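All protein chains but one are shown in place.
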Amino acid sequence: MTLLLPLFIVLPLFAACLAGAFFWLKKPGAELLTNLVAAALFAAAVGLYFFRPFNTLMIYDLSGWLPPGGSHLILDGLSHLHILVANFVAWLVALYSVAYMRKYTNRTGYYALLLLLVTGINGVILTGDFFTLFIFLEIAALSAYALVAFGNRRAEIEAAFKYLILGETASLFILIGIGLVYATTGTYDMAKVSQSFPADASAVKAAILVLFLAGFGMKAALVPFHAWLPDTHASAPSPISALLSGVIIKTLGVYALIRILYNVFGMTGQLSLVLMVLSGVTIILGGLLSIGQNDIKRLMAYSSISQIGIIVAGLSLGSPLGIMGGIFHSFNHALIKPMMFFNAGAIYRATGTRDIRKMGGLFFRLPVVSASSIVGSLAISGLPPFNGFWSKMFVIVAAAQTGNLFLAMVIAIGSILTLASYLIFLTGAIFGRPNGEVNERTPWLIALPIVILAGCCFAVGLFVPFISQYLLNPAVVSVFNGTGYGKLMGGN
Amino acid sequence: MISYLGCFGLFMIGLYGVMVKRHIYKIVISVLIMEFAVDSFLVLIGNRKWGTALIVLSATLIAAAIIIRVQESFGTLDADELKELKG
């Protein structure tokens, strides 16, 4: 069953080539193809849970069919959870795009780019090798630049330009870091690096960590490096905003950072402190900035920054509960935020505006969207019984347990700020006096992914023990295994 | 050692260009200088096949397309004049 691993990269790539062929032949069909491929990948990600024995690694050796060199694809608890979430969200995005993208021309190109983006994301998650990581990072990033610019109006172009410059700078920081790793150990293989990084090269190690922190921090939009996020999330087409916020900042940023910090170099007290400070600033600043926004997508984008802060805060604590809380919050955010961006897209379609001041009283006019907006707002602010409550509670409890009461307080304040900003959205847009026009009812193809995600928010909140046993614990085990990751690979 | 310092200097010149220059074309050129600096660093430390030239080329192509679109939609190439998104 290890053969399923390269499938996650080869299938979307092959489909992207097919979509490219459709593009040249000017034939439709890319829509259906993308949906089928995304659904198949999600099914494969679920299916792999039945084939991978609990808490074991699945390794696919690429050197067999592409000599020379020993690149691996690795599936452990952490990458499995991420591949599941990424392909689930990608599938819903493909579903949502069918109706939403009708208003755009050149849809075949859109689907080709979307498939390439999925290729890059899956590659980043599965690879066990630094250079391959960089290449898939670039595949994902370059297609993301083009997708952000897809509407081709002024706002989109400006956002894409900013994203391009900052994203390329981040990629280059990462590449220098990778170069330094190679110069010290002579290999790109993560497992080998974790085993053979010389103990006396502390100056080089510090430089590598600074570079990775800056590079992946920029991809994850931690606070000093967050400038690109609100612009891109607000300007991109709504399905792409959902994918950016739900998947890309987490896989390209947080997942890669955690994999490298925990499994390759090993977490240290200093590093943990740096991450804690960064995440604390991120939580507060993201929350404060989200309150003043009138554009609903911008409000959600700033709230994404705040949530990324909570995820990193959980992961920086270094205790099992903290790591579990961080990963769980990343999982929940990947369910809630795409739903909120889908809602924003549906509201934009129906009212023609994203400005809260120009809308109001949508509750009876757009019932599905309004109901799921309420669910999403409560879930992301951490109110019971939704999923967000549990993950935030885990992180806060873990922070208190490890003696970081200040961080626990910061997270609680951040939650209040998030709640405040979403209440502004709810009272302004969903409730209140009817304001503005509603031109269409929500089509069922747009409502379906929203309803699925809202159902997931409920279900995850209700079945926390199940989720934590089968999805989160294996991920925590692989993170907590630290540099033992390399030993598990059999030292190869 | 001196060649590493040279690479570092090359990267810093690129970063200076990105941070200080206002002309979008110049900013793109500065990013490309940074890419070349990193690529030559990789050559120095032993990655002496392929390099990342193809990735630099792809980034150039996309940047070129964005330059054209910026000029068409904003009518200027001054990065400080891109003020559509604020707040």
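When the chains are written out, they are named A and B in that same order, and each has its own residue count from 1.
Going forward, a contact is a pair of C-beta atoms (placed from the backbone, for glycine too) under 8 Å apart; a residue touches a chain by one contact, two chains touch by 3 or more.
Convention: contacts and distances are computed from a predicted model.
Asker: Just go with whichever of "NADH-quinone oxidoreductase subunit J", "OmpA family protein", "3-hydroxyacyl-[acyl-carrier-protein] dehydratase FabZ" or "ABC-type branched-chain amino acid transport system, ATPase component" UniProt uses as the name of the absent chain.
Answerer: "NADH-quinone oxidoreductase subunit J"
Asker: Tell me which residue among A:Ala15, A:Leu33 or A:Ala149 touches the hidden chain in the full complex.
Answerer: A:Ala149
Asker: Looking at A:Leu180, A:Val223, A:Met267 or A:Val312, which makes contact with the chain not pictured?
Answerer: A:Leu180
Asker: Considering the complete complex, identify which of A:Ser71, A:Ser196, A:Ser319 or A:Asn435 is in touch with the unshown chain.
Answerer: Of all options in A:Ser71, A:Ser196, A:Ser319 or A:Asn435, contact with the hidden chain holds for A:Ser71.
Asker: Need a quick check: the contact residues on chain A for the chain that isn't drawn.
Answerer: 13, 16-17, 20, 23, 62-63, 66-69, 71, 102-106, 109-110, 112-113, 116, 119, 123, 131-132, 135-136, 138-139, 142-143, 145-147, 149-152, 180, 182-184, 186-188, 201, 203-204, 206-208, 210, 352
Asker: Residues on chain B that touch the omitted chain in the whole complex?
Answerer: Residues 1-10, 12-17, 19-23, 25-26, 28-30, 32-33, 36-37, 39-40, 43-62, 64-69, 71, 77-78, 80 of chain B touch the chain absent from view.
Operating definition for what follows: only the chains that are shown with their structure count from here on.
Asker: From the mean C-alpha coordinate of chain A to that of chain B, what's the distance rounded to whole Å?
Answerer: 26
Asker: Inside the complex, what are the residues of chain B that reach chain A?
Answerer: For chain B paired with chain A, touching residues are 11, 15, 18, 24, 27-28, 31, 34-35, 38, 41-42, 45-47, 52, 55, 58-59, 62-63, 66, 69-70, 73-74, 82, 84-85, 87.
Asker: Which of the residues in chain A come into contact with chain B in the complex?
Answerer: 135, 138, 142, 145-146, 149, 152-155, 157-162, 164-165, 168-169, 172, 175-176, 179-180, 182-183, 186, 230-231, 234-235, 292-293, 295, 298
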